Structure formats: structure tokens, C-alpha cells
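Just one protein chain is left out here, and the rest sit where they should.
This part shows chain A:
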Amino acid sequence: MRAFSLPLLLTLAWRNLWRHSGRTFAILFALALGVWSMVSIAALVRGSLEQQLTKAIENLTGHIQIHAPGYRDDPAIEHRMPPPGPALRAALARPEVTAWAGRVRVPAVVASERESAGVTLVGIEPARERGLSFIAKAVTAGRYLESADEPGLLLGRKLAERLETELGRRVVVMSQGVDNDIADRGFRVVGVFDTTPEATETNFVFVGRATAQRMLQLGDGISEIALMTPERNRLEPMLSELESVAPGLDVQPWTRLEPMLVLTETVTDTILIIWYTIVFVAMSFGLVNTLLMAVFERTREFGLFQALGMPPRHILGQVLMESLILLLVALAGGNLMAWATIAGLEGGIDLSAFAQGLEMVGVSPVIYPAFAVSDAAAANSLVFVLGLAASLYPAWRAARYVPVEAITRV
């Protein structure tokens, strides 16, 4: 297309759009609404997924875990490992590791004067768990553990109710020691924690790691090392590094430890693709229909263009230009609306009134929209590229040879 034709096509396209301003506004609104729904629904779904992932990773999983072989199949005391050696320590001290901790983690029974319950006993180094897991943030009564050595115990609120015990009371923890004897020890409940999902409150009790090691006669043995990195989706280099410095240990990323989360992520992506497709198909029908109407009512004009010697590709270009203007304006409007919506919902949307039981499956009832550039870019380029592609049909109808009667016979 010669350069001179561009301003001409632009003028024609722009003015023709405003010949039927009502129709133009209607399609602009519909297109913008579609874009808005794509971008903001994506942000909501992403936000919800992001919360689930963050929650699960905080729920002791971390980004990477290291165990003795066999521990993941049978998390018993036999499958313990020695504390990290110098090479592993050096790897864990690298800046790519933002937090790490070694834990004792064994099956146990906790009993009050009235009730008992099967739990997982977790021995932690309290300071190291900050920035790694939820525990420190979740204590709502009493206090967090002060050292690995201390004699106190943290109990989930739900479990405390079940055991009919409370802050300040004593409970007994029993587990199998290294020598196959039953080890037991009394602890005072120094803190009660609240968290979601509820299962976490009933499944875990936390004590100081050294205290646990003494009780189980573990020496300095531990069950697992968990660590965090700055980026949960780029673990490959760290994984191979850890595998090389800890040969014979089982090094696993969160994607292997929590396969359900990966599935959730895949399902989320699929839902978004389906949503995008539905919205886009509806939008392109509207767009093509509007353009076809515009083309049909201007058959005579297109005939006149041809009679005057306008090349068909310019006629094609004129209709595509109309589509381009509609798409660009609608994309701008839709993105702006979506941005405003997401910004307006920064405080979160509380769905608890509609969705009781969400908490049980680990979905928070308050969703914080998370704007993902990649989702928005996908929505925008989908609408733009496929929108223009869909406009090729009406444009071709316009550029097609118009029968001479349409021009010369009144």
C-alpha cells in the first residue's frame, strides 16, 4: 500500500464509524466489556490460585525439601538423616536461598487428661521458620516458641478444642524413639495457632527441635530440610546444585511434593483459555456482524471506489482500518476498566457469604485479585490479532468485485 493512502484510509474509516454512532458505541462497549471480563476474571482466578500456592508452600512445604530416601513413603523415625554437612551447608548459605531450616517430623500421639489424637510432631528451630513457614504468623494466643531448646508446645485451636485443653495446660506427646521404644514427654501448651485449612490445625503440633531430638534420642538427626528461594518457578539450577552436594538424599521441588497444586494450576490455565475462547467467539461474532452491516449498506460506495479506480486492497484496508480502530479503542477501554476493577478490589473480595466450606479445601474465602502481565497480554493479543483476522471476511466482502449495476443503475 502506498504511503499516501494511509491518512486517506484512516479518515474514511474514522468518519464511517461515526455515521452510526449508536451502533459503534454498542460494539465498542461490547468489545470493551469482553476485554474487561477477560483481564479481570484472569486476575481473580490468578489471585485465588496464587493464594492457594502461597498457602500450601507456607504449610511447611517450602520450595524445595530434602529427605533421607524412603522418608516420603514412610515418614517414620527410621528414615532420618544427619544434619547438613559442610558442602550442603555452603549451598544453603547461598543468596538464592532466602530461608531454610532442618526439622524433626514424626508421627505421634498427643494426649490431654481427657482425649488423645494422632498428629505429626514437628520439631523446629523457631527463628529459622520465620520467612519459611506459617507457624510464627499463626499464633493467636500465648506465644511463639522462643528457642529450639525450650520445653513449650504449640497446638492448633481446633485440636485444643478436641483435646479439651487450653493455653497453659500440659499435654503428653508419645512417639516411637530411635530404639523402637515408645518415647514420651510432657509439654506445656505455650501457644495456640489458627490457620487454614483446618486440617493443619489438627494435624500438627510444634515443639523445639532440640527438645524433640532429646525426647526421641535422635542425637542431632533430623527428618527434613525445607528451603525457600526468591522464585518458585525457577528451581532447576538450585535443584541440581543441591543434588550434587547432597548425594544419596532425596531432593524434591514443591511441584513433586504437592502434585495437586500443579494440577490446580493447569486447571486454572485451562479455565482461563476456555473463558477467553467463549468471550472471544462472542466478541468476534459481534464485530464481524457490525462490520458486515456496515459493508452491506455501503455496497454502492465500494462500487464507486472501484469505478474511480481505487485498488481493491485499499477497500480491504479501509474496512480493516475500521476494525483496527474499534479494536484499539475497545482494548484501551477494556483494559482501563479492568485496571480500575482490580485496583478497586485490592482489599480483597470476601466470598465467605456465598461459599461456605471453601476454607476446608484450602481456598481462602477472601480473594485478592492478582494482575498477571502474561494473562493480560494473552487476552489483548488474542482480541487484537484474531479480531483483525475475523474482520478479513467483511473486508473481503467489501473489496470483492461489485457488480457494475450497483454503481451505474439507480
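We adopt the following convention: a contact is a pair of C-beta atoms (placed from the backbone, for glycine too) under 8 Å apart; a residue touches a chain by one contact, two chains touch by 3 or more; residues count from 1.
The working rule: contacts and distances are computed from a predicted model.
Asker: For the chain omitted from this view, which of "Metapyrocatechase", "Probable glycine dehydrogenase (decarboxylating) subunit 2", "Aspartate carbamoyltransferase" or "Macrolide ABC transporter ATP-binding protein" is its UniProt protein name?
Answerer: The missing chain's protein name, per its UniProt entry, is "Macrolide ABC transporter ATP-binding protein".
Asker: Would you mind spotting which of A:S5, A:S116, A:Q176 or A:T268 touches the chain that isn't drawn?
Answerer: Reading the full complex, the residue touching the unseen chain is A:S5.
Asker: Using the document's definition of touch, tell me which of A:R19, A:R94, A:R143 or A:R170 contacts the absent chain.
Answerer: For the chain that is not drawn, the touching residue is A:R19.
Asker: Residues of chain A in contact with the chain that isn't shown?
Answerer: The missing chain touches chain A at positions 2, 4-5, 8, 11-12, 15-16, 19, 300-301, 304-312, 314, 401, 404, 407-410.
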